[in-house]
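The complex is shown incomplete by one protein chain, all other protein chains being positioned as in the whole.
For reference, chains read A and B in written order, and residue numbers begin at 1 within each chain.
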Amino acid sequence: MASSDSAFEFEYSPAPEARSVVDIKPSYGLFVNGEFVDGHGHSFKTISPSTEEVLAEIAEADDADVDAAVKAARRAYTRVWSKMSGAERGKYLFRIARILQERAREFAVLESIDNGKPIRESRDVDVPLAAAHFFYYAGWADKLQYAGLGSDPQPLGVAGQVIPWNFPLLMLAWKIAPALACGNTVVLKPAETTPLTALLFAEVCQQADLPPGVVNILTGAGETGRALVSHPDVDKVAFTGSTDVGRAIAKSVAGSHKKVTLELGGKAANIVFDDAPVDQAVEGIVNGIFFNQGHVCCAGSRLLVQESVAEDVLDRLKRRMSTLRMGDPLDKNTDIGAINSGEQLKRIRELSEVGDAEGAERWEVACDLPTKGYWFPPTIFTGVTQAHRIAREEIFGPVLSVITFRTPKEAVEKANNTPYGLSAGIWSDKGSRILWMASQLRAGVVWSNTFNRFDPASPFGGYKESGYGREGGRHGLEGYLKVSGL
Amino acid sequence: MSTRLDVKKTYKLYIGGAFPRSESGRSYVVNDAKGKFLANASQASRKDARDAVKAARSAFGGWSARTAYNRGQVVYRIAEVLEGRRDQFEAELRSSEGVTAARARTYVDAAVDRLVWYAGWADKIAQVTGSANAVAGPYFNHSAPEPTGVVAIVAPAGPLLGLVSVVAPVITTGNTCVVIASEPHPLTAITLGEVMATSDLPGGVVNMLTGSVAEIAPWLASHMDVNGLDLTGVTDPDLARTLEEAAADNLKRVRRAGAEDLLAVPGLDRMTTFLETKTVWHPMGI
Partner (left out) sequence: MTTLKATAPSPGSTTFTQETSSDAALRRFLHGLPGVDQVGAEQRAASLGTRSIKTDSKRRAIDLAIRMVDLTTLEGMDTPGKVRALAAKAMRPDPADPTCPATAAVCVYPDMVAVAKETLGSSGVHVASVATAFPSGRAALDIKLADVRDAVEAGADEIDMVIDRGAFLAGHYLEVFEEIVAVREACARPDGSAAHLKVIFETGELQTYDNVRRVSWLAMMAGAHFIKTSTGKVQPAATLPVTLVMLEAVRDFLETTGQQVGVKPAGGIRSSKDAIKYLVMVNEVAGPGWLDPDWFRFGASTLLNDLLMQRTKMTTGRYSGPDYFTLD
């Protein structure tokens, strides 16, 4: 590599986003019936995963709290929300969307502090998409007769919603917006490691003058979630999280009247053909697995690269990975933030060691890991085959398993050879091949020459053990309306 | 002690995002419901109409290329600004049409809500009118709506709700328009133009002409760079027929006048009349 006499080392000075825009209270209660109330479970702490500092004390909702919240949601449904015209419901959602836009900076900073993701992502992806989701579904509230679900589709009633820690505010928007647009009221439980933006969202509901009880936020962990989804007066259960918990929920609602939608894990294949626009494909691979530190259910965690170009693609990939910047989530130049929790970090490390043990070759970006906080460098494993655990199990971290293939049919076979079916990526310059591959892949979301693109108008959800039901688009309404005689 | 003298507004046209006078220099008297002088409205000429079409055409490329989400946000913003200035509009409706305060409030409510309704359609119309088509062969086949282009609109007499009801469906899907405002009640159209000019709506997407329908409409109906014609406000059936005949020269998409209850929730046809459907085929194969 050529160099000049006075080589310019372009060090990016720290560019921190000001933390002062957020006001984190020392402790938070539950948001029930339009106001903050005490919880009666064992309160717990939420920490910043990049520094391990304690951010706030969070209430735990016990069974009685869950019951009170469901009752509040039911009252609001019966007396207010189900009587309100769609147009009026829609206007509340438009207000919420606008307030999220107004307070965007505050939400982005808070999300990065609580979750560990880079401010650039929370600022440019999470918060704008959350606002857009409310904006999109606001417009459906008075147009349900056009959704292809009947001439006057009715809501289900009270929805119990449990969301994960990887996109806290965005997952909240994905759940609450369609539920409310369709005329349901909700009780939502954010993940125990990332409650803060949900609690700030409660303030937005107040600012929007949302009738009390339409949205209720209960913080807590597994127990609270279980109590919520099994509450007899919940008509609809919506869950995003691990396949294991999803299975348990599906079992628990069996035989009941509850409608359920699940958005679970994935082990997506990102398929790169020999005629891929290679520089953009490398970006897509990086984005597919390192965006959000790989804490993405639809992450492109398996790279299926055509054998004839594997070496070139991997060289380019490694070179590109070397420019990734891992560090303080609030630094605007950070690309890769912290792992969300000690528990998750442990799991990523364990599975990576399994990868080593099974004979795959590990390559990671050389970087100094801070002493505090939970960090894992972007890592790739080559020499992986379908038989390896790291090719089958969801790691949910910045770890890519690289597998080769020879022909399109072989790529399809390997891509589909998994109990999961959430997403897939196809990289090729040939349109017919892209469309053929898309028609063959058993995945609910297929990205061609792009990856990890989300839009409120675009339905999202999985095949097989990645769950059922769709969120986003016209299809996202179905989960919140009575569409059969049942 | 002397009373304070009002600074009265001059009503001009709204073309290309600006407020020019008619190039003809003409105006016509607008009286209030009691026959008292309200203002001199600008009387648009055929050259103003020609300039308005140019502005609308110029704005079409950018407006139709924006994301549907963005267009929806802009139309919603028009609703926000209108709501914020509702007192002014209520006062104008009371004075120009002589309606009661309660009625005026109803009209302004309905106009704002109508804008919100259409704003929400921007990113959904494709999901409702588009389709994936199961053709008999290894082809990906997909139909989607696209805006037709520049639409000329003769607005109905009702100066606010009527105006919003004909303009919003046209622009939310990406068309641009030239509107001949209600002839007896033209002032509200220009005030609405002010709302639009301050709502992030690009200049030229909506152009408002005030003046004689009988004089201006034929020029728009026969204009070869206008793609659609909405005759809602044409009450004279002979004129309506003549205009539709003139429109046939370049096969404009025409929406005929008809009785309708403006206060009722509209259907889709005000949008679909000015949408084209594009169907794309693509083989699927390795």
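Convention: a contact is a pair of C-beta atoms (placed from the backbone, for glycine too) under 8 Å apart; a residue touches a chain by one contact, two chains touch by 3 or more.
Just so we're clear, the structure is a prediction, and the values are computed from it rather than from any experiment.
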Report summary line: Not-displayed chain touches, in the whole complex, chains A
Requested in this report: Taking the full complex into account, find the residue in A:A276, A:L314, A:I380 or A:L477 that is in contact with the omitted chain.
Outcome: A:A276
Query - Candidates A:P14, A:G150 or A:G222 - the one touching the absent chain - result: A:P14
Report task. In the full complex, which bits of chain A touch the chain not displayed? Write them out. Result -> 1-4, 6-15, 120, 124, 275-280, 283-284, 323, 332-333, 429, 449-450
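By definition in this document, only the chains that are shown with their structure count from here on.
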Query raised in the report: Any idea how many Å lie between the Cα centroids of chain A and chain B?
Result: 41
Report summary line: Contacts from chain A onto chain B in the complex sit at residues 87, 90-91, 94, 132, 135-136, 138-143, 146-148, 407-409, 431-433, 435-439, 456-457, 473-474
Report summary line: Within the complex, chain A is touched by chain B residues 68-69, 72-73, 76, 113, 116-117, 119-124, 127-128, 138, 140, 265, 268, 282-286
